[in-house]
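All protein chains of the complex are present and in place, except for one that has been dropped.
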Amino acid sequence: MTNEFYHSDIISIKDLSRTHFDQIFAATDRIMELSPERRRNLCRGRVLGSLFYEPSTRTRLSFDAAIASMGGSSLGISDVSSSSIHKGESLADTVRMMSIYSDVLVLRHALDGSSRFASEVSSKSVINAGSGTEEHPTQAIQDLYTLRREKGRIDGLKIGIIGDLKYGRTVYSLLYGLGNYDVDVRLISPESLRIRSDSVYEIKKRLDFSESTDISEHIDELDVLYVTRIQKERFPDVEEYIKVKGSYVVGLDLLGQMKKDAIIMHPLPRVDEISSDVDDTPHARYFKQAEYGMYARAALLNLILNQDVRPG
Amino acid sequence: MTNEFYHSDIISIKDLSRTHFDQIFAATDRIMELSPERRRNLCRGRVLGSLFYEPSTRTRLSFDAAIASMGGSSLGISDVSSSSIHKGESLADTVRMMSIYSDVLVLRHALDGSSRFASEVSSKSVINAGSGTEEHPTQAIQDLYTLRREKGRIDGLKIGIIGDLKYGRTVYSLLYGLGNYDVDVRLISPESLRIRSDSVYEIKKRLDFSESTDISEHIDELDVLYVTRIQKERFPDVEEYIKVKGSYVVGLDLLGQMKKDAIIMHPLPRVDEISSDVDDTPHARYFKQAEYGMYARAALLNLILNQDVRPG
Partner (left out) sequence: MTNEFYHSDIISIKDLSRTHFDQIFAATDRIMELSPERRRNLCRGRVLGSLFYEPSTRTRLSFDAAIASMGGSSLGISDVSSSSIHKGESLADTVRMMSIYSDVLVLRHALDGSSRFASEVSSKSVINAGSGTEEHPTQAIQDLYTLRREKGRIDGLKIGIIGDLKYGRTVYSLLYGLGNYDVDVRLISPESLRIRSDSVYEIKKRLDFSESTDISEHIDELDVLYVTRIQKERFPDVEEYIKVKGSYVVGLDLLGQMKKDAIIMHPLPRVDEISSDVDDTPHARYFKQAEYGMYARAALLNLILNQDVRPG
């Protein structure tokens, strides 16, 4: 089987089909089955170059850990404020430079289209680690893999997504990804944090979903509850933050209304959206989800860097 | 001999017995005897995850160098201000995340008990790289190893500890560590920088020490003079800093009064406490001490990460 990810870019979740996901899932399974000793030979001496124009501890560390577990190393700019970008260098030039210094590029940038643009000027593969308002493809891959692994399938699942659905690219990428499957999606949020109307049309083409403000209508039917953080910094008005904060907290009382085998997911970091006593219940999967994210990224890096992905 | 450090945590210097120290000293001796080629196979592909909630260049670099010398790598958060912690994530969640991304965790945190707490939520071993007011166990191990190596023994030594004994966890950890040995300790400091009264009782249970403000009473008897920095940032009042600053400077005149084979130690960084002309005398051991610190940390990491600590 040829590896069609070899030397390719991962720019948008919309570029990936169900077949692509199957390939990445299988590669992730294989990576997790390897012993650490064998895993660390997969990308020996390979260099991951990261360019984070927006701060991101978690995604950056997940990539760093992924390449390190395969014997490679990482370098880059994790913080624009201490870099040459201050000197007025263009994104194109910075990307060109970084593609000299590394074997694969990981880019986070505030602008839509930044990763696509970077892939056009880079001599090495580019992975989008978050761009603009909608794209965070490796997060969506991590989420889909968690669904498949923890529920055995994606088709047929009833999935509630709750919290801030307006700001935060994670939800949009997840919805586009879920568009490849036959799922029943319920979006639950305060009115002011509903999914953006300009995205609804595009998502509706791929996926049916309902919208509501009240989780109690859905809670007993869900196979999966995907909780997102309500980020204070995204609100133009603090008053509004205070109003909605806490109205969507997942606690033991809510869990009591769920199916026995329903799972709780969260992209992390979590603040108060899930109370800590949920962590020890069998429903909690958010730390598993983070672990799968590291292995899914490792699988992706391996597919991109090596035509033959088996350890040497 | 079984390796009882395998998969264990290093939380408090008080948890370590004389037997533990002997094991770590022996492991440090062995690490230093290895050729670089053999040393770099000890932890190939292993990942050290560091979480520094307080800035620490030196301890962080010492750990980074230790794991790198054994073929491993490190990742983490060296500076809270550019991390997700800003987004309100709890210490527990950050530790859980980091324990996914790494094989062993190194934590520095302002709060007493933070490392103990971290070890309870972490799925990987935790090493305390400084917490609260008293605990810095790897610094104490480094200091004890330096004593044993440079003086041939710890029992029977006359040790003066001078400078700021109130602020700074290094002195407390050293005193608790010395409590396992038969030593004669003289604490020398300005009145306002005496060891904290609430710690005196606890330390007295393990160790006899005298307190004075005048080094001249002790200088000709000491085998070891351990000098500490007087940190401006620890003083609530600048006036008081100016008053004591410089009154405890170790120079050639003081060295002239010491035993021929007495040694000077310092945890570094040094500011003015030891004048630079001391560096070239045979008494100076503070850079040796830093070197031993790197090897002692390497030995500890090797003991924690590998049941069998010999190079593969």
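Read from first to last, the chains carry the letters A and B; within each, the first residue is number 1.
We adopt the following convention: contacts are C-beta pairs under 8 Å (C-beta built on N, C-alpha and C of every residue); 3 or more make two chains touch, one makes a residue touch a chain.
For clarity, every value in this text was computed on a predicted model and none was experimentally measured.
Set against the missing chain, the residues A:E89, A:E217 or A:E240 yield one that touches it, A:E89.
Of the listed residues A:S12, A:T28, A:S56 or A:S102, the one in contact with the hidden chain in the full complex is A:S102. Among the residues A:K14, A:R30 or A:R44, only A:R44 touches the chain that is left out of the figure.
Although one chain is not shown, part of chain B still touches it, namely residues 36-37, 39-40, 55-58, 61-62, 64-65, 68-69, 71, 73-74, 78-79, 229, 231, 233, 268-272, 276, 287, 290-291, 294.
Against the chain not displayed here, chain A makes contact via residues 44-45, 47, 49, 73, 75-77, 82-85, 87-90, 92-94, 96-98, 100-102.
Heads up, the rule we're going with is that only the chains that are shown with their structure count from here on.
The angle of the rotation superposing chain A on chain B, based on CA atoms and rounded to the nearest 5, is 120 degrees.
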